[in-house]
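Here the structure comes first, spelled out in structure tokens, and everything after it is commentary.
Certain chains of the assembly are absent from this excerpt, and the rest are unmoved.
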Amino acid sequence: MELGVCYYPEHWPEDTWAPDAARMKALGLTWVRIGEFAWSALEPSPGELHFDWLDRAVDTLGSAGLKVVLGTPTATPPKWLVDAYPEILPVDAWGRLRGFGSRRHYCFNAESYRRETERIVTLLAERYGHHQAVQAWQTDNEYGHHGTARCYCQNCQRAFRGWLEERYGTIEALNEAWFTVFWSMCYSSFDEVDLPNLTVTEPHPSHSLDFYRFSSDSVVAYNRLQVKILREHSPGRLITHNTAIFFELYDQYKLAEDLDVLAWDNYPLGMLEESPLPDEVKACYLRSGHPDLVGFNHDLYRGVKGKPFWVMEQQPGQVNWAPSNPLPAPGVVRLWSHQAFAHGAEVVSYFRWRAAPGGQELMHAGLNLHDGRPDRASAEVSGVAEEIPNRDGEYRQAGVALLHDYENLWATTLQPHAQGWNYWGLLVGYYAALRSLGLDLDIVSPQRDLSGYKLAFAPALHLVDESLAGHLTRYVERGGHLVLGPRSGAKTLSNRVHAPIPGPLRGLAGVRIDHVDSLRPGVTGAVTIAESSYLYQTWADLLTPEGAEVLGTYQTDAYAGTAAVTQNTYGRGRCTVVGPWGTEAFHLNLFKRLLEQAGLGWLELPEGVRLNRLRRQGILQNFNSEAVATAHLPLELEDGTIAAHDVVFLKL
Amino acid sequence: MELGVCYYPEHWPEDTWAPDAARMKALGLTWVRIGEFAWSALEPSPGELHFDWLDRAVDTLGSAGLKVVLGTPTATPPKWLVDAYPEILPVDAWGRLRGFGSRRHYCFNAESYRRETERIVTLLAERYGHHQAVQAWQTDNEYGHHGTARCYCQNCQRAFRGWLEERYGTIEALNEAWFTVFWSMCYSSFDEVDLPNLTVTEPHPSHSLDFYRFSSDSVVAYNRLQVKILREHSPGRLITHNTAIFFELYDQYKLAEDLDVLAWDNYPLGMLEESPLPDEVKACYLRSGHPDLVGFNHDLYRGVKGKPFWVMEQQPGQVNWAPSNPLPAPGVVRLWSHQAFAHGAEVVSYFRWRAAPGGQELMHAGLNLHDGRPDRASAEVSGVAEEIPNRDGEYRQAGVALLHDYENLWATTLQPHAQGWNYWGLLVGYYAALRSLGLDLDIVSPQRDLSGYKLAFAPALHLVDESLAGHLTRYVERGGHLVLGPRSGAKTLSNRVHAPIPGPLRGLAGVRIDHVDSLRPGVTGAVTIAESSYLYQTWADLLTPEGAEVLGTYQTDAYAGTAAVTQNTYGRGRCTVVGPWGTEAFHLNLFKRLLEQAGLGWLELPEGVRLNRLRRQGILQNFNSEAVATAHLPLELEDGTIAAHDVVFLKL
């Protein structure tokens, strides 16, 4: 467990660098990320290289005993580069060219930009690849932010056609896979296939899903280009990339394969403000963020590589970019830091050292104020650094897995069929219910080896082929318990519908789904489990048992008596199917039954209080702005309460 | 009364066609619509014709005793055609080219597309025009859907200038008609007139109204092109086109002149979801649709041609395209079918035979599930087929007319002057009040001979010239009763204002309108009729009687005491003017008085229950999800209740 900070030496007079570095060290920081937006400072005009200042900055930080994460500056190509190669500018879905003047103004498929990228990354890698202070690299910055992972330019159109040809081989295969006979969309050649934007009405869902895959692959390929150069010239250094909150425009699993460690940027308050949570929940967690939104992202990105992750940018105070930007409560920077470690973070690095005097982020707080005096977070960070030696940093596999996959997100979002459909919302609902029962979770790909998990929840396992079905069947046969949520098994990988749903999962699930229900926001239906009644909203799969036991039935007029929740015994394990998108009460009741079956214990945590268990230590966190009574919890707690925004460590 | 189904043989293996046809026949279906999106299957590359499969499909259906409606496939030009003639792609009001990848991607004024249309329609008409199974043709599919009836491309600009020249003869006449001296918009030549989009602020209302007319005429001309070919090569066959819910981008009356029968596509649940009705009403009719939204469309399209119509696509289960898509209640497919016949439908044809395995509509239910097993609607349809022999199918003219005209819709929508203005909303308000009083209505053009109607309601007869005024005056003189709603008589046909309003209707109405009031949503005014007080909203015409008797007066502060409702005796008839957009209670009270004057009876139907009277049979329909007591109704009912979603037939 280490702490770090993001630093922009190019923003500040050189005589401040050494005192800054000394104070970083004194605060207990060990890592400093620099350079990721510095291209115009490094190369103010084509070929005019000014690496001297970076040499001195790296030396200064290294001399102070700090380790450097050096960012490649490709998220911000300079104006001269854009003017020389205007074709690198991306085009949005409405056909508008997106210009210079902020960041991420490039298309991942522009050949000229790939060449310029190779050039600048090679220059940096050659110069700093063996520098002792440089212990890690960050490629680019937040790929795909501001919607840039999907570009609709001519470069992309050409590349997409090539990608399709590689995927399908023949145009007949594409026509068959997509079912283009619908609405006369049959193609005679790959050169006929356009990008799926600006169509008269919604584009073909198979076309769009493949475009999403292609766009994701374009990001992955672009990152791989950078990684290859860095590996060659800078052996032994970690290579990472910083992704962000619920980022979904590319497949994190694929991108992470090329990295040594995955990082993400954690802004709990901005995340809450931009979330679709109701106003009263936002008011409740106004100055601390929502524990499960943050925790979900930690677990998500730990799961992506299946190993400890970094928080590359940790909110240290007020941000500037959300619709509203409340001041964090005292103590929450410490809370967030320990929360991150409790979820398996290896490094927590604050963004940024000192608030910027100008530009888009000038009201973004840092560890220091604009004038250099320490901001409130500094003392909290220093405290965290002192606590670290007595803290446990060793994550162990959880007993419960939550299955997540980007293609399921894309496919269900492309065709929501219900206004309230929200893939992340469904997953966070499952997650929050289990977290409120005190469980640790691993969020993992359904493709992963699940054998270590007693329960695997798949809230929306939409796209399923025989191979995945076989993998999951083997998991259950050997004693696992798979829980399938709404819309699972509905589609093939090419986004056609299974007939009948749930396709190749039918035998495992022991049910067939001939009908679904989709409800407008505000309309609910009722389901009965063990004589108690619960509500659901948005979506309901109607189950026809084919061997499965019925655990719950719908009470809704139009289909009262139909099976809503079933459980199939299969091999040494079980497969439970949950038809409706239930409320929290529904999830809590059902999940307790399933946890009991799996022999997993739980405890009922108070609202806003969360618990993580590392190998040797439990970490109890209070996200409420009041103290909360904890005496009734079966935990070895010294006090009967946990203070507002406090963290308490427990022996396990 | 016959039943049919929409079928896509090109989607399914050929060996399923004959069994499918046999099952259609067994269900009681007699018509099958095919072919309307099949262009790329018929001609996968330019001139490479594959009509053999269609030959076999038509033969198979014919052999099973089914009659075929063959659709021309022009709603979906194949990609090779778009690539060969890129100028056929339409341009939206924001200037964006709308691309290939869904449907309706063509401009009605593209010469090349008219040539290609002639070619493919001629090929089809020649080949199948005399085939015994082909008993009807459908031109294209849902003209204008997805906003495609108004295109802003260069073709349209050229054509619009020609259209204007034909309409006005000289540019001086246009300048005068439009009043272009306003804001210096005088033109020197027709070549100076642009399309009315992308202006700095709102475009000139006379310019826009003529563009709407031109766009409508473009659709009509395009359809006529197809009809002409079909008539020539396929004598004796019905020619139809399927329009849809509240379609308003072209003049249905003009289009229908070229057809033998008009069809429309009836999706009660999607219609309700997309309507502006309040949430509580939507919740109430969630799984049955709103009786008056559906009924209005039936009466609207029957009125357009003044004769029985077809429902070419009848929702048989869940749809996929509304914001949310609830599962219909059991029984409502039967209810909808009988409702259609009760309103004068000749054929009800379900969309579609079997749910599609891929593409944009893959979650749209059919009579059969994706895997071919019968879906729930099949049994209901079979039941309807069995009921038909004992049902009355003969519509007789109603006693009451509701006057509707597309130009009034366009003109009031172009300049709503009040946020809550909604042309259809106002008409449906009148319609629903009269339907809840048990009346049958004909929705007809104000130009029509009205002599058969005791009462003619014109909720918003906005555009009036001397000729129309004369026609209506003659109707009243001869004993008719014309009821004029808000904004009637306000404008000339060129969308200039009458001075004073109601222009040429002034003498007939016996009132003058010097002021109107426009109220923000949520603000209401009060009006008194016969000492009872009622609310109104959105709009109020302030009436100055010039001979008319005052039936109601405003109580609203700023103009208390002003006449709100007047009645003028004229010749042997009456003209009533209704100034405010009243609430349901206002309409019910007023309309009962008018019905009484006209010697027309009424009865007060329970909420959600509707009655139609054909020549020999009454049809009572319950759209509620509960049974409703009917014992108090003066109808010859066997039971004292009508079950949820049930239809009861009465002897007349």
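Order of writing sets the labels: A and B. Residues in every chain begin at 1.
Keep in mind that, in the parts below, a contact is a pair of C-beta atoms (placed from the backbone, for glycine too) under 8 Å apart; a residue touches a chain by one contact, two chains touch by 3 or more.
Everything numeric in this text was worked out from a predicted model, so none of it was measured.
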| item | value |
| --- | --- |
| Subunit count for the whole complex, all chains sharing one sequence, 2 displayed | 3 |
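The rule is simple: only the chains that are shown with their structure count from here on.
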| item | value |
| --- | --- |
| Geometric centre distance via CA averages, subunit B-subunit A, whole Å | 47 |
| Of subunit B, residues touching subunit A in the complex | 10-11, 37-41, 44-45, 73, 76-80, 83, 90, 96-105, 145-146, 148, 273, 279, 282-283, 286-287, 317-318, 320, 323-330, 355-363, 369-373, 375-376, 625 |
| Of all residues in subunit A, those that touch subunit B in their complex | 94-95, 178-188, 192, 194, 196-207, 415, 417-420, 494-500, 514-523, 542, 557-559 |
